[in-house]
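Submitted below is the structure of interest, expressed as structure tokens.
Complex shown without one protein chain; remaining protein chains in place.
Let's look at chain A:
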Amino acid sequence: MNMIQALNSAMDVLLDKNPDIVIFGEDTGYFGGVFRTTDGLQKKYGVDRVFDTPINEGAIAAMAIGMSAKGLKPIAEIQFADYIFPAFDQIVSEMSRIRYRSAGQFTTGCVVRAPWGGGIRGGQTHSMSPEAFFTHIPGVKVAIPSNPHDAKGMLIAAAEGNDPVIFFEPKRIYNGPFDGVPDAPLKSWAKHPKGEVPDGHYTVELGKADVTREGSACTVVTYGTLVHVAEAAAEKSSIDAEIIDLRTLTPYDIETIAASVNKTGRVVVAHEAPRTSGFGAELAAQIQEECFYALEAPIYRLTGWDTPYPHAHEWAYFPIQSRFIRALETVTEAV
């Protein structure tokens, strides 16, 4: 399966298993979503389970909150992560805090899905990686899968949990992994081991990172599309990097990160989002606290620039393979 099929399969499994699951968003119903992630689900489960909403992200989030209070399990879709901001108040002030402010009397176990990240010539409003806005909110979890297998298992885990989860889907790798070379031919998930996705129910626990490549020269902590760019950079550069796919950003898997850094002594943290106050800053700070005596070089932050996401100069912005190789070289050469 590709990632779209895997997400579709996850929602199919969830709808089939639990009558309280409802799925909605802009174009998610009859049409099956602008990325086809909900294709066929309305036909199979009916319009009251999978339906279209007005174009109002705040309303979509509020609806999810209200339905959660009634005991439903909503999976809401925001068409692009770039358009989640009208829902920001409902997420920050409400969804994240309802359990806390009501001392557990009301909960909001819902999922907000949104296609995320760049690398698709999306320009300013179809490329953003706004995860750091959400990792700063106590009370919501943030998850970002990097492959079809995890996407399905994590989405099922998110929907079956009782906490709100912001679930970002790297749209650059919906159809196949991306090694960070802009003009390289498209690859398919068919040949990737994580493209193998069981048909039925399974979960990938939130809060657990995945070491996708073992190595000894340095640790790369990343997530989403850049997991694949990191892997390709390690192969290409012959730098024996250990690559950690974080998968869940809050709460992140500090144990896996610390074990790796204590072994390698060198770290690259990488994300597409801008550098200042990006999630990489949290990772670098925590690694520094946790592994200070093991560090043999400054922690390297490979990120998007502190600019809005550009259109024409996309590949000067995106942490492409060549920049990744330079990051690995810098961090392993540094004394």
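As a working rule, a residue touches a chain if its C-beta (ideal position, glycine included) is under 8 Å from a C-beta of that chain, and two chains touch if they have at least 3 such contacts; residues count from 1.
By definition in this document, contacts and distances are computed from a predicted model.
Matching "Quinol:cytochrome c oxidoreductase pentaheme cytochrome subunit", "2-oxoisovalerate dehydrogenase subunit alpha", "Light-independent protochlorophyllide reductase subunit N" or "Cation:proton antiporter" against the UniProt entry of the left-out chain gives the name "2-oxoisovalerate dehydrogenase subunit alpha". Counting over the whole complex, chain A has residues 22, 48, 53-54, 56, 58-59, 62-67, 69-72, 86, 89-90, 93-94, 97-107, 138-139, 141, 161-163, 207, 251, 254-255 touching the chain that is not drawn.
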